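For this view, one protein chain was removed and the others were kept in their places.
By written order: A and B. Residues from 1 in each chain.
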Amino acid sequence: MSETETTIMKNIQVSANGAPRTIESLDPVFTVSGLSVFYGAYEAVRGVDLTIGNREITAMIGPSGCGKSTVLRCFNRMNDLIPGARAVGQILYHDEDLYGDHVDPIEVRRRIGMVFQKPNPFPKSIYDNIAYGPRVNGMKGKVDDLVEEALTRAALWDEVKDKLKQNALSLSGGQQQRLCIARAIAVKPEVILMDEPCSALDPIATTKIEDLMQELARDYTIVIVTHNMQQAARVSHRTAFFTAEVDEKGERHGRLVEYDETSRIFTNPSDKRTEDYITGRFG
Amino acid sequence: MAMRDSATASGTPSSLARSRPRHGEAIIKAVLLLAALVSVATTIGIVVSLVEPTIGFFAQISVVEFFTSTEWGPLFEPPSYGVLPLVSATLITTGIAVLVAVPLGLAAAVYLSEYADPRVRKFCKPALEVLAGIPTVVFGFFALSFVTPLLRGILPFEIEIFNALSAGLVVGFMIIPIVASLSEDAMSAVPAGLREGSYALGASKMVTSLRVVLPAAFSGIVAAVILAISRGAGETMIVYMAGGGQPNFTLDIGKAMQTMAAFIAQAGSGDVPVGTVDYNTIFAVGSLLFVMTLVMNFVSARLVRKFREVYE
């Protein structure tokens, strides 16, 4: 085991023994061990160990190309859609191997929702956007109620209740992103993955999404990738810092450097590289 | 589509295994693949339909006679099977067509790509495409009843009612859009930086178009021209209606000539008994035409890929 990995393991121990800000102490939803992700022969992410706690907000930060989005996309097996992509190592979802032979990626994505960098509402009505997930999943219950519930939870109901039949693309960028969150909530997932959800939004819309995340964290486990350190500091309970390392062959690999409670990462990081990054000294 | 059970919607973790089989997905993929394979079956069908009668033909007629005799008259008594008159007629009419289409089409492309302002281009491009959308039987009618009498009135040499000149000219106009639109694509793909570099050196628009843009787009233009030649060589109705049905081994463009495609149309529309040499003749000529156009298409596709690689 390399020095970095030892450090990481130690840090996880520390976090687990310390008192996380959440009500429950770390009750793992995902347990990642030795995860490497390959695109063809290229190893984009190497040897990640990480535990994501239930009903917590976990932020993944780091410079671009550090593999944070790649790791995120392993949690709902969206990487399966990229030809040549392959994950090595283990990700346990509760006690089940996410990449086990018996696992159906479609079933996985029903439990683990995702919100993307650029709002991507379907070119349909607001109502149909929300109703789509429950419909394709054959969920029982009245669709109207599901739509209202999801929009309410995403703090969008009051703004759109009178125009549910309008095309979703007529909404503003921030509204579109909240619609996408509502769309994810509507299938009643346990986890919501967010891949830089605010990077295409203005500051006011960003604030709304951040407030919403805090609200949702009472019922959902949220993992967010962000390149905005302030955002990670504001919203998350735990933060994982990734960086890109160049190996002896000159290839870049994403590595997890440090994982800890957010407050500790931002005030008292144990790794020099984390400190350099959060203080803006990152080259 | 059958939906899965929603027992897990409450969020209670249960197995991530497929809760209900989804055979539908696999069946759909198979059906879609089958549809894609129809195109492969078409090619196989074309080859199969050509090969057997062609072999039958060459079992009776020597390859040497087919390719060297200058006499074509399978339906005459005694029959003769030299394909050269058909090939020469095809080359001549296609040659005339190329002489019309390449200068006009290329000039139109240079104008649209380098000179015309966007509004003009927006109108001209689809208007030019109209030429490509006109049924060939209409071109044939126009060639026979308008262009031929016109040529007979103004040209000093003798022109028969059916002649290669009129057929070739009209085929040329038909393939202008192919030359123009593909060449224009190739020229538009030339990076603006190259033009800017040329202008920065004080070159005029004409010099930039001719010395910078045209050479840079050369492989794309050649691809367009080859594709246009292939289309011209395979064109049937115009050459059949305006060029006539007599095989003539001559260079006189004022005379009637029968191209390969026109022969296939003429012989194929008669009632020829299956299995006879006459029937097989259609397929032998068809094979030759198919191979010729196939080679041209391959070369053209190669070149298009090349210019795409360079600039995209």
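Going forward, a residue touches a chain if its C-beta (ideal position, glycine included) is under 8 Å from a C-beta of that chain, and two chains touch if they have at least 3 such contacts.
The rule is short, and it goes like this: contacts and distances are computed from a predicted model.
**Student:** Among "NAD-dependent epimerase/dehydratase family protein", "Ion-translocating oxidoreductase complex subunit B", "Rod shape-determining protein MreD" or "Phosphate transport system permease protein PstA", go ahead and choose the protein name stored in UniProt for the chain not displayed.
**Tutor:** "Phosphate transport system permease protein PstA"
**Student:** Provide the residue numbers of subunit B that touch the chain removed from this figure.
**Tutor:** Its contact residues with the unshown chain are 1, 22, 24-25, 28-29, 31-40, 42-43, 45-46, 48-50, 52-53, 103-105, 107-108, 110-115, 117-118, 124, 126-128, 130-131, 133-142, 144-146, 173, 176, 180, 188, 192, 195-196, 199, 204-206, 227, 230-231, 233-237, 240-241, 261, 264-265, 268-269, 274, 282-283, 286, 289-290, 293-294, 297-298, 300-301.
**Student:** Which residues does subunit A use to touch the chain missing from this display?
**Tutor:** Here the touching residues of subunit A are 76, 78, 81, 83, 106-107, 109-110, 113-114, 116, 118, 120-124, 132-133, 136-137, 169, 180, 183-184, 187.
Definition applied: only the chains that are shown with their structure count from here on.
**Student:** Can you work out the whole-Å distance between the CA centroids of subunit A and subunit B?
**Tutor:** Centre-to-centre distance between subunit A and subunit B: 53 Å.
**Student:** Using the touch rule from the top, collect the residues of subunit A that touch subunit B in their complex.
**Tutor:** So the residues of subunit A touching subunit B come out as 93-94, 96, 98, 100, 102-104, 106-108, 110-111, 136-140, 187-190.
**Student:** Spell out the residues on subunit B that touch subunit A in their complex, using ranges where they run on.
**Tutor:** 1-6, 8-11, 13, 15-19, 22
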